Structure formats: C-alpha cells, structure tokens
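Pasting a structure below so you can have a look.
What you see is the complex with one protein chain gone and the rest in place.
Every chain is named by a letter (A, B and C) in the order it is written, and numbering of its residues begins at 1.
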C-alpha cells in the first residue's frame, strides 16, 4: 500500500556523514525531529566498508557505496527517497547536488554551497532550470530567537539600522590540527576540498548570512583584513571585515578559528534608531532588546517572543531550553512542508535558506579575499 | 520479514499526549531523537475523535481509543510495540502502567509516579514481580551537565558534601489559571487527578530527585513549610523545605508555581569540603565549578566535562547548545538499550530513573505535607 | 576661625581599624567620599605602637591609645570630632558606643550591634535617653539598587509579597582559619568577642536586615537549622532558615561561611503578586525586574532606576559601575546630614539603619539559635 504524501513521513537519503563525521548525525536528528521525515537510505562514506557499517549503525533500509548509484536507484524506486541530504566535505556539494537534481530529487545541502563563485552560480542555474527544491543549512537562522530578531527588524521595531556587529569565533584550528591527520581539520584547510575560503567559508558565510537575515538588509560592500595565523596553512583562518549595508548601516564582521578558548561563539548585535537587539548562539534562548527609551528587556523563547515565526518553531514550554538540533530541525520542517507542497502540485514557500543564499555566501568569501589582497580596499558584493 | 531487535528501531506506543497536551510531543521527539525508536501506535486521548486526529497528526500506524485495548492488541500483534510511553495526567499513571505491565510490555512513565505512596508502592511491587523494565522521566538527570556534576560528586572531587540548595521555581499558576478551564492547570490542581501534591508533586519531585541524583546521597529528613497562595486551590502551590542528608549535609529545597516571572527555574548548588558546583537548567550547558583553592571554572558541555557519562550523551560539538529535548532523549536512549538487552536475554543496566525513584518521590511529597501539617516538624523519609 | 557646621567638613574619629584590620579603612573612605566628613582622630588599636603607626598611615591629626581617653578629649576639644566611628570587634561595640554617647558624641557603629539581645537593648535605651544619633552600618542598604527595590516594593509595584529568598554565602571560614591565628577569623569564632552568633551574627544579620528593608515588611517568625561544620568551632558557621513575614509572605534565609568558592554572595529575590525583583551584591548595579505580564527587565543604576532614593545616591553616569565603598558612603552621607541637622537644632531624618535595627538583628540571631536548639521549632521575633 502506498500512502499519500500527507499520510506518511517523507523518506530522506543522506550522502556523507558516516562514522567519524559529526554533521551527518545532526542532519539525521534534525530531519526526523518533527516527525516529518525518516532517513531511510544513505551513501555514508566513499569507503564501502565504512558506508555499510555506518548504515547499520543508523539501521538504514538501503545503503549505497556511491552517491551516483544512490541517485539512480532512488529515483527509480517505487518508494524512493523524497529528498537527499548532502553532508560531505565542500568539494562534493556541487557534484552530489547535480547528480540528485538531475535525477529529479530535491536537495538539502550543507554550506558553503561550492568551492567558488563560478561553481555556485552554475549549480544555481541548474537548480532553477530543473525546478527542484534546494535548502542550504544556515542552521542559525532556525533559532526562534533569530526569527524573532528578524521579525523585529522587518517590522521596524528597531528603526533605521545603523550598526551591525557580527562575529563567529572558534579556536579549534588555533594549532595545526590538520598536521595530526584529524579528519575534520584536514579537509577544511585544503583548498581542493574546502574551496576558496578557510574560516571565511566555514563560518564567515554563517556570519554573513545571519547579518543579512536578521536585518533584512544586504551587505553592499566590505573592506577586509584576512589572515592565516597558523604557519603553513594555505587558507585563511581569520578575518576582520568592515561592513557597509545597502540601507546605509555600517558594521564589522569577524570570523576566526584561532581565537583561543572560544567554542562556537556566534554573536550578533544590531543597533537601530529605535532599538537594538543582541544575541549569542551559545545561550540561544535569550534576546536582549534595548529600546531607545527605557530599560533593557530580556526576550525569551516561548515566553516573550511575539512573532508568529518564532512561535511556530518553539517546541517546548518556556524555560525548557531549545538548542542547536532544534534550530536545525526548523529548516528541515520548512523544507519538508515544501516537499509536500510540491508533491501536491502547490507552489513552494521557500522559507529557509536556499540556492541564492549559497551563491551569495561564495560572493562574500570572494569579495573578502579580493579586498584583503588589494590592501583592504572596499569591494562590492553584487 | 521480521528484523532482529538490533537491526531495527524499537517500536513505541504512547498513551496520552494528544492535541492540547504538551508533553506527549516531547516524549515522541525524545524517544526518536537518537534513532533507537519510532513511535508507531497511540491511545492519544480518551476522546475518540481527538485520539484519531492526533494520531493522524503524528502519522501513527495504529491508533486506539482506549489504553486497555491498546495494551491487549499490541501485546498480541506480530509487530507490536516494544514499550509504551505514559504521558497522561497523574491519576492514570498507575492504571495504564498496570495494564501494559500485565500485558508484558515495558513502560516509560511520566512523573510523579502515582497519586500517593500506597499506590506507588503497589505498582512498584507489580513491576518487580513481572520483571518488566520501567523508566520514570526525571528528565533533568539526562543533561550532560547533571551527569558531570554527579560524576564529580561521586568521584570525591567535591569532598564531603556540606550544603545542597536546590530550587524549582515557576510562575504559571500564580493566578487561578484553573478557573479559566486551561487544561494543564485544571488537572494539576485537582487532587483526584494530580494526587497528594500540587507543586510538590509536579516539580518538587524533580528537585528532590536532582538533589539525590547529583550528590549520590539520600535526603534523610525534611522540615517543610507548605503553602497554597492562590485562594480556593486545594493543593499546595509552594513549599520551602529544610533538608538533612544521610551523609551529614544540610540544605534547602524550594518549589513554587507562584514565583512571578520565573519560567522553569530549576537550579542546584552543591557545596563540599573540596569544591562546589552550580547549575541552572535554563542555561544547561555550563557548570560553575569552584574548587577550594583557586578560581571558579566554567565547565562546559562537550568542552570541559570529563566524565564518560556526560561524554556519551553529548550529541554535537562544543558551543552548539543542547537542550531539554536532548536531555529527555538521554533517558530514552538508556532505556532503549535496556529493551534491547532484555530482548537478547541480557541483564538490564537500569541507568535511568526507575520505579524506586518514583516511590521515593511520593514519599518525599508525603513527608513534606506531614511535616508542614505538624508545624514544620522534622519528618524522616524511609 | 571656627566655621559654621555647614561651611566645613564634619570631623570624624574612629575606634579600631588599624593595621591588619580591613573594615577601618573602608569606613574612612566611605565617610570621606562625598566630601561631607574628614577623619581626623583615632584610637586605631589597643596596642599603642600600632595605634600610633596606623594614625601616621592615615595622617590623622590626633591619635589616642584608648577609646575612653579619646571620648573625653574629643568631647572637650574646641574642634573635637562631630561623631565617632566604631570599627572594632563586636565585644567592644557597646562599651565604646556607651563611652562616646555618654560624652555627647554621635556614633556610627559596625554590626552586629552587641554580643547579645540584653546588651543591645540596654544600649538602645541609652541612645534614646541621651538623644544622640546612632547609625549601624548595614552597608548593603546603601546600594542604589537596594533603595530602588525597596521603593518598588513600598510603592506596591510588586503587589502583595509572597516569597522572599535571601542568602549570604561566603567560604572564608570553611577551614579552621582561626587555628592559624588569622586575626579576622580568631575573634569572629570566639563567643567572648563575637557574641551569640557566628555566621548568624556576622552575615545573617545583614541578610535579615536586607529582607526587611527591601520588603518594608517584618520577619515575624523563623524556623532554623543552625550548624557548625568546622570541628571544634564554638559558634555557628552556617544556618538554613525558613521565614514567615508579618504580611503573610514566606521564604528562606541562608547564611554560611563554609560554602566553598563563594566570596561574598549576598542575594535577594522578592516575589509578589504583580512582579518580582532579584539582586546580587557582587554585580550590584543591576536589578532584574520581572513583571507579572511581559518580559524581564534589567533595571540599572543611573539608567532605569526611577526612585528619588536611588537617584540621590548615584554618583557617576550610567555604565560606570558603583560598588561597595559607594554603598557604604551612602549611609555616611545620610548620617552626616543628620549630624548637621542636629547641630542646627533640626530634627534628624534617620534614613539609615539605626539602633533599632541593631536590636532587631540580635533578636533574629537569638531566635535562630533558639529555634534550632528546639528541633527547628517556629520562634517569633518581637
């Protein structure tokens, strides 16, 4: 018996993310959390033994040793997957995405989208041409707090935005971890697998997306000082960037993987003429709102967030903290709704980061590198 | 084809938790998060229409309109459930648990275990007699931070424990919410459905369990001042309690549902002769550790927790916050492992709160009420 | 030329507080901070050499080797002191105060007022009989934040007060520091010099005063579990106390000098039917105000405090933190204004803790000890 799309959980497949990876398991938890999807198939590793063992760990119904085979087989199966999740190193994002889109399967892809702007734009064209759904996992935009800040900004509660300070600081690459063979580090510092940017691509793109997402504005030009602090490393591991927004605001963006003691310190502050908001990912359920008149206010998930957007993705009562997996699941929930809409012949709503955000992220990385190589000249982003 | 227990996800059923409830959905997410179980059957409401609609929301394979029917049917089905989740108001905990245990099905039950001590003990006897697995969802013991604090205490890193201050403060019953017909409030203030305790049963038992769990010690006697602040309410909505531990420590426990502005403010501080720890559930990834010599240290999930217990249930890298659903899932993961062990004929490990904790919680509630009614006399807990 | 009282700084003398003491210097800074007084004379130690050296450190105009001599000499000097500061161990508070009051000199005295209730009451009678001004340095009531909380409570902004949780935790006596001969520890654990209470007298009285001061209510009865954790110590070093207020509220008071890792952790939380406030002395410029409807608000010194009382004692613009010395100075400023009023023949305003607060503090200590010795019976405070 074949259930209608609305009577059953969606079937998802995953490429990458086998044993030793970290993000694959997070994708699985996030995809399944809201009861919309089940991960049933995977090409979890390019190493067949590892792929097989990893699939057994997850009790997958179907395991493949190549993504190409998976795309072909699932596309023609009676109960094949409804969408694929790409959780590989960066250099595989585009080829894997291409294979599944060409096979007619929707895609959820990790970021950054591609190795460079050209590759990103090419994939962008393909996605549009084939009309498949495409989500890019800028996870942080799934936090209720981030949705609330965006709602405040767009509703004009902050007034005209003057300043944005966004930063994403880590320390895990402060030593040459790649020299030890650590898998996560090795590919991230390798231009062939990581692409144009090091820290810029890995976390700078998150900061860039967050700044634009929260403000609803566009970073029009940047002036960057990009560094590689760890000797011998080929890609950047740090960048200080001045920002100018299309709407007239200015600000700074800092991303670094060499800031001793920082775990995953993504923060944003947005200052407008009527109010400001501050948020820190490591304590994600509080937004500090500072109105122009009066005292600072602690807005809290499930308690004092007012937007429908934040409310819709709050899963537990106030005071029960929600975290990273839930934020991730928010993207999957919105994407799953679009997959169902598409199956019913309805128009997608695309209320999750998508292919354009992916292209834009690469344009940011390219602009930062160009600016820095020109002595921190101001460089426009299209 | 019937898969072996280790080749498939466990099948779970759920009683209660339909539309309008909040905790049912949390149980489902928690049970499924780690990929160990799928919720496939439910008796989600005593109202058949609501039960059916709720089951469709969750896309359950099988929906029942009574728990008794569900117990019978699932016990005899070829691919019946491996365990049941009880997410009903308190007065149903024991009858539902009895029905499933007698049908030979393992049980995960919400707290407090029962309406009173006698009922709790009776169920305890049944559980032991039938040899079925039983988990009680004292969720907070599933946080990595709580496991780390317990590990520190048990390893002697805190020295001899002198003081414990634990509190659980909420405000959601600070007005007579029950008078509005709000469902969650209505049954919680009704002795027939809530049992012996109001705030004491609903959240005092969590605080009591946490204090004993973290210290590895036993609260031997208490001296309580129990109150009902909202006029007309039949059960307590607040209690201040002095504690004496078997190991010689003292302390305080406060639980309240009338503390204006508090969401779900569960905190514990444990002071020993060698060090102290502090933790707050609303920011659950940090433990403040204060050694007798030297500066305070921020221990963090995934970063500076050292115990195997905390490490085993950390799902994402440091700096990506984990929350309440993940803590809940920790209990389900441990329980699922026991269900598999039982299926394989192995001995269970029971490393999750169980039937004894449930009995003990009711004993605490009874002792607090007895103490208060005797002018705050010291009352022993067995 | 003798300046009129309003044209000159007041002249203060000090008893105690020489080299090796800590609180004497704080009294001097606090007395002088607002430009109202200058400390010009002292009997800084009972050891003449130390008294003399200490006076030279402070560049005092007049140094005495006995307080009795000082009282006599200053009372008859043309430009004698306007008031004396008593910064000795507890057992000298009453005899020194008596000497100066009998000599006609106003008194500022450290707390606790006396060794026991009888002595406190006797001094109380003397003070009233002689009509001299008397301030007791419950320093914490001088913080703008504390004045603001009190103003909120008294204005009814918190509604009817239901719960008060106050605590004062330190760790400096967690080991038998007195055995090392450390001066501050030695007298504080000696009943002959410290009086009835150990931690209860030293810091419990502060917590007790703060709870009554902030709420504007009276603690009517208490139920206490008083302990001495460090073996061989004669006085308490810890107490857990249940509170009942005259106005119907309940709560807890905890004071301890054996809580590992705590510096000087005085906190208070007051929950009413309309709002709650929280404050922590170690970060004294923020009050967290939680209204019954809406989000938590961070009230801040100089920024969002609204009361005239807080505003009057805010010395620097918002964001420039004020601390303990400033809080202390607030008491001295109010006292100095009364000294000037008295000199001009006006009625004093007595808007600082005074003799009655001192008596009341001893009554609290006595009640706590009585309660604990009666198995934590409820004991009334007059």
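In the analysis below, a residue touches a chain if its C-beta (ideal position, glycine included) is under 8 Å from a C-beta of that chain, and two chains touch if they have at least 3 such contacts.
These figures come from a predicted structure and were not determined experimentally.
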| item | value |
| --- | --- |
| Which residue of B:76, B:296, B:349 or B:380 touches the chain not shown here | B:296 |
| Residue among A:42, A:275 or A:323 that touches the chain left out of view | A:275 |
| Residue, one of C:181, C:317 or C:382, that touches the chain absent here | C:317 |
| Hidden partner chain, touching residue among C:12, C:26 or C:339 | C:26 |
| Chain not shown, touching residues in subunit C | 7-9, 22, 25-26, 28-29, 32-35, 38, 56, 58-59, 170, 262-265, 281-285, 300, 302-303, 315-326 |
| Hidden partner interface residues of subunit A, rising order | 158-159, 162-163, 165, 167, 171, 174, 223, 225, 227, 229, 238, 240, 242-244, 250-252, 254, 256, 258-262, 271-276, 290-292, 296, 375-378 |
| Interface residues of subunit B (partner: the chain not displayed) | 289, 294-300, 303-304 |
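Just so we're on the same page, only the chains that are shown with their structure count from here on.
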| item | value |
| --- | --- |
| Chain of greatest Cα-centre distance to subunit A | C |
| Chain nearest the overall C-alpha centroid of the shown protein atoms | B |
| Inter-chain centre distance, subunit A versus subunit B - centres from mean C-alpha coordinates, in Å | 34 |
| Intercentroid distance (Cα basis), subunit C paired with subunit A, Å | 55 |
| Inter-chain centre distance, subunit B versus subunit C - centres from mean C-alpha coordinates, in Å | 44 |
| Two or more partner chains touched - positions in subunit A | 300, 303 |
